[in-house]
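On to chain A.
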Amino acid sequence: MVAQDIALELPQGVRFALIGPNGAGKTTLMNLMTGMLAPDSGQIFLGGEEITALRPHHRVKKGLARTFQINTLFPQLSALESVTLAVLERDGHAHNWWRGLPRFGAAIDEAQGILDSLKVPGTRVTRELPYGQQRLLEIALALATRPRVLLLDEPAAGVPKDESAALFDAIAGLSRELTILFIEHDMDVVFRFASKIIVMVGGRILVQGAPDEIARDERVREVYLGKTHA
Partner candidate 1 sequence: MLSSLATVLFDGFAYGMLLFLLSVGLSVTLGMMNFVNLAHCSFAMVGGYATVTLVNSFGWPFLATLPMAFLAGGFISILLERTLYRHLYRSSDLDQCLLTIGIVFVSVAAFAWLYTSEQQSARPPEWLRGRIELFGVNFATYRLFLIVFGLAVTAMLVLLLERTRFGAKVRAAVDNQRMARGLGIDVDRAFMLTFALGGGLAGLGGALAIEVVGLDPTFALAYLVYVLIVVAVGGLGSIGGSFAAAVVLGISDMAGKYYFPWLGAFLIYLVMVALLMWRPAGLFGKR
Partner candidate 2 sequence: MESANRHFSEKVRWRWLEVAFWLCTLLPFVVTPSYLSLASQIAITALFALSLDLILGYAGIVSLGHAAFFGVGAYSAGLLAKHYWGEPLAGLVVAAVAAGIAGYAMSHIVVRFRHLALIMLTLGLGLLLHEAANSASGLTGGADGLQGVRVGTLFGFKFDMFGRTAYAYSLAVLFVCFLVSRRIIHSPFGLALRGIRENATRMPAIGAPSRAHLRKAYTIAAVIAGIAGALLTHTTSTVSLEVLSFQRSADVLVILILGGAGRLYGGIIGAVIYMVARDQFSGINPQFWYFWIGLLLVMVVMFLPNGILGGLSRFFPPKT
C-alpha cells in the first residue's frame, strides 16, 4: 500500500506544500489525483464535480494540471511549439489537419506570452535548453492548459543555485486564483511559498496545518525536519 486513508481538501487559491521523506507516497498521491493511477477505493472531486472516473486528459480539461519531477518534455520540439501545442489542445484545435499552423496566430501569441512571462526563449529546441529553463518550460506547459488547480512535483529539483532565482520568481508570479499543491524537499522553497503544509509519512497524512504549526510539531521534527530547523 503506497497511499492510504488520504482525506484532503484544497480550498481555492491556497498554496499547499506536500512534504515527507522519500517513499512517503507524495508522487503517488499526485498520480492518483491526476488519474495516472486508479485508486482502489475513494473519490476525487474538482470544484464540486466528481472526477474519479475521468481519464487523465479529461481531468486536464476540467482544470487540473501538473508538472513532473523529471522533465517530461518534447525533446525535439521547440519551446514555442510545445506550448502552442498545449494551447491548441486546450482550445480543441489539435484535430485540425487541414489548416496550417501559422494560421493559428492567437494560439501562437498566447504561447509566446506564457513563455515571455517565464523568461524562456521560444525558438530553441527543448533539448538544447539549460536545465533550469526546462523546469520552467514544464510549468509553462501546465499553465497553457489554463488550470484551476496546479500540481507541481518538485519544481526546483536539480536546479542549480544560479538558475533557481528565475524559478522562484516564476512560482511567486503565479496567479493568486490558482490553487497550488507542490511537492518539495527544499525547505527554503516550502517556507517561502506555502501558506499551508501537508506532511506525508509511510503513505499516510501525518499532519497538516500552517507552516509555523508544522515547524513546531514534534512528530514532524522527529520524522523529517531534524532538530536544526527551530
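A quick word on the picks: all candidates are chains of the complex that A comes from, given by their letters.
In this section, contacts are C-beta pairs under 8 Å (C-beta built on N, C-alpha and C of every residue); 3 or more make two chains touch, one makes a residue touch a chain; residues count from 1.
Just so you know, these numbers come straight off a predicted model, no measurement behind them.
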Expected hit for chain A (complex, candidates 1 or 2) is 2
The answer for chain A against candidate 2 in the complex is residues 34, 55-57, 60-61, 65-66, 68, 72-78, 80-82, 84-86, 88-90, 93-102, 104-105, 108-109, 111-112, 122-123, 141-142, 144-145
